[in-house]
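All protein chains but one are shown at their positions in the complex.
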Amino acid sequence: MFKKVLIANRGEVAVRIIRACREIGIPTVAVYSQADANSLHVSLATEAYCIGPNESSKSYLNIPAIISAALVSGSDAIHPGYGFMSERADFAEICKEHNIKFIGPSPESMQLMGDKATARKTMMSKDVPITPGTGILKNFEDAREAAKKFGYPVIIKATAGGGGKGMRVANNDNELEQNINLCRQEAEKFFGNPDVYLEKYLVNPRHIEVQIIADKYGNVVHLGERDCSIQRRHQKLIEEAPSPAVDDKTRQKLGEAAVRAAKAANYEGVGTIEFLLDKDKNFYFMEMNTRLQVEHGISEMISNVDIVREQINIAAGNSLSFKQEDIKLFGHAIECRINAEDPDRNFLPAPGEINGYITPGGFGVRVDSHVYSGYKIPPYYDSLISKLMCWAPNREEARRRMYRALKEYVITGVKTTLPFYQDLIENDVFVSGNFDTGFMNTYKKNK
Amino acid sequence: MFKKVLIANRGEVAVRIIRACREIGIPTVAVYSQADANSLHVSLATEAYCIGPNESSKSYLNIPAIISAALVSGSDAIHPGYGFMSERADFAEICKEHNIKFIGPSPESMQLMGDKATARKTMMSKDVPITPGTGILKNFEDAREAAKKFGYPVIIKATAGGGGKGMRVANNDNELEQNINLCRQEAEKFFGNPDVYLEKYLVNPRHIEVQIIADKYGNVVHLGERDCSIQRRHQKLIEEAPSPAVDDKTRQKLGEAAVRAAKAANYEGVGTIEFLLDKDKNFYFMEMNTRLQVEHGISEMISNVDIVREQINIAAGNSLSFKQEDIKLFGHAIECRINAEDPDRNFLPAPGEINGYITPGGFGVRVDSHVYSGYKIPPYYDSLISKLMCWAPNREEARRRMYRALKEYVITGVKTTLPFYQDLIENDVFVSGNFDTGFMNTYKKNK
Amino acid sequence: MKEIETNFIEKVIDIMKDNELTEVTLEDDERSLYIRTSGFTPVVEISEKEDVIQNELLPEIEKTEEEKKKVIPIVSNMIGLYFSKPSPIAQPFVQVGDRVKAGQQICIIETIKLMNKITADVSGTVKEICIEDGKPVEYGQTIMYIEQD
Partner (left out) sequence: MKEIETNFIEKVIDIMKDNELTEVTLEDDERSLYIRTSGFTPVVEISEKEDVIQNELLPEIEKTEEEKKKVIPIVSNMIGLYFSKPSPIAQPFVQVGDRVKAGQQICIIETIKLMNKITADVSGTVKEICIEDGKPVEYGQTIMYIEQD
């Protein structure tokens, strides 16, 4: 096992990783920006080093500072969490050069999955269903012919894009021409690579993702799917596991496809295969997230697997501690991301001091957070206050438990998304479970 | 289902019951003493009524005030929690007279199990093993003969006693005569009933209890056992489920005996059958707790059954929502009772204001509590701050998770038992799992 | 601290005026003196830390103290339902403005079908009734205020 793990992250995920290390018995090193001096991850870690000023670019994205902190502290592994350095193949490469284990997949796997066109090609070769699409577009004529074949709408995507950026939908030939040009320009500007490709665009599919975990010996196990269809501007708002739209048969097919996908990428570590699911229960590979996901906790709750513990375990060279047949999914879990945002003002970030804080508790309730009464939320990073997760034997009980927990949660001093979720969780369409990625376009508050 | 449930209790258990009601969708009525006006159960309930001054005798034990609050608020059921009115057959009887459902067993079952000598007789008739013992002692000669037959040490118990009161051990004839007289006097004084009986005394057995739940249709299911051997002056300090000393075969026998015991008492509701387990894995019926137990949460964590929800469900006249074969126990759960007490001063209660409060969180951690930052612990009641419970797939992981959570827990302003537990959880004997009720007699702090 | 003399307070107020000060707090172990001059008239508060002092020289404070003393809350010592009259068609026991004598019945609190007769602790005039007829009343809740004779 590792002698010491440096956590190159902040907030709740840094706390999550420190918890796992403490439970295994590994000393931890926190790194932090000046704005985060009073954050919980700093006090919970065995050691902590300030690595830079408030701005992420000079602290949590500052590769020399992070590596220097690892060397200074004698850390033999770095856990990148999610966001920040977690999908940076170059960072993984540098860790390797310094004999520091990057807790995540190899730089090669990351690159393979990071390049969308290549990822699609790889998936196709391993029988993982993908939406009909093209390779990198050479000219407009190719694009028009492909669009005719797939049928409009189609979506133009930058090969280097991600997280909803560098994508445009076209409903006819005119839009196609226009948007290909725009997309190229943006891709060049944001990602330094103008290559784009075309895909059949599914209108309001469900966003379904499968949690996988793979060791270096080629063993891959999936922990079932999560439904993340409810999004606002490509930001997930609420996640649940399992998906109300996935039956046992589809679940098995999804899981098997996800395992094939991970094997195709020669993947090691934890990861998520994102699929789009249409009304007829056809699913299509969308992309792979080569890191721990924000919403991993709900998969933990239905599978009883500690994903972060297992992630560290396999990064240290051990083989998976379970086989696919050991995984018995039970019950239903829902997650709400409680943010310091004003839902009445277009989810405007609302940093500030939390002056009153009472977390919900009791059976089936999990809170992952880095805040406390008196904590100042800095304005420099994301506005996540906590992840509130509720488990129960079935969806309706989990939903009611979530409602109870949301009502019990007290956060004063800053605006939060609590009232938004208290409303959402009681929304008829949400209650029915019959929703898709178009949910938020038609969502109206009850009250 | 009930229209409205009044919770005749305070503290964490009142909060626990309100949570269950909220999740089912039943409005709740909190009652409180003047000292508890700022307690969480008051603000979480749908309605709240002050029923008396600080002293329990004039508030939480004040039957007319509680019944009046139920009538005033239109409650059709009363949940007594644990302690206070929970084992008072007279209170259950009065509830009945007012057409209010007492959420618990019938007064008859309570009486049957409350009288220890009768309970033993009933158990014997249903093949539930009991320690060798006598009926109510008529004279000293009978006692001496019985003691000779069982072999010393023996224990003298008041039939009306409980919770460690009204019991005395004798190691020889002299002590026997002396202690029978003392015991009679005390029993007369404390319980108004001088009757005593004799039992074989087991030296340092394990304290094992089985959680059962029974509906009014005669269905009884057990949820496995808890090990509560680590006690200080008959107060449980740490509980775990399952017991490290119970193998599958013994577990099955224990469970079956517990179910027979409940059936013998014509029992309805949740209850606990306490057994003593000797070194040779023989177990003996000790007593039945005819109520929800403080430590029910760890059974919930390994069985995935919401005990309080099910308790309310069956009290409302429904049949059990599961059968014995549906119960699959998985993993291991441990509970620490975090009290406002000074472990360095003989666990002296330490009421006062909590001025800093950060609860542990994350996977497998459950906190049941009624406190918050700024809460004043009144000096009038028990000093329980919270029940910290940790679950993991196996005992060692659960223990390490508990250690992590105990280290993460911040409570400032009052002395707490946190440091005591941080030490206890790392104690070699505790780690080994090989302990008994004599544990605390030889316990020494590590540091 | 010796008795605070009025001329000392006047002196401080003079100093404040001269220097356009708006607030002064003087404090020792036993008492605190607080003077604010930002309104039309200076506000002077003297408080003894153990007990409220009686000082003829401060008539405004005296008056407030006296006022408070005179209005007595009648507090329920049980939880139940409040009834202002013996039966739905009867006249209320008392109404705002009525004079009551110590020991006179002022309402009923029903607990578990038991009609508890509630009487006034003091003689005086009913100033305010705080609970609606037929509504719940909690332990410790004020039923009405009586201005004592």
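Read from first to last, the chains carry the letters A, B and C; within each, the first residue is number 1.
By definition in this document, a residue touches a chain if its C-beta (ideal position, glycine included) is under 8 Å from a C-beta of that chain, and two chains touch if they have at least 3 such contacts.
All values derive from a computational prediction rather than experimental measurement.
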Selected from A:Ile67, A:Ala147 or A:Val221 as touching the chain missing from the view: A:Ile67
Among A:Phe2, A:Tyr49, A:Tyr267 or A:Tyr403, residue touching the chain not depicted: A:Tyr49
Residues in subunit A touching the chain absent from view: 31, 34, 49-53, 59, 64-65, 67-69, 71-73, 98
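By our rule, only the chains that are shown with their structure count from here on.
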Most widely separated chain from subunit C, with each centre as the mean of CA atoms: A
Euclidean distance of C-alpha centroids - subunit A vs subunit C, Å: 61
Subunit A and subunit B, separation of their C-alpha mean positions in angstrom: 42
Chain centre separation (subunit B, subunit C; CA means) in Å: 47
Contacts with two or more other chains, residues of subunit A listed in rising order: none
Where subunit C touches two or more other chains, by residue: none
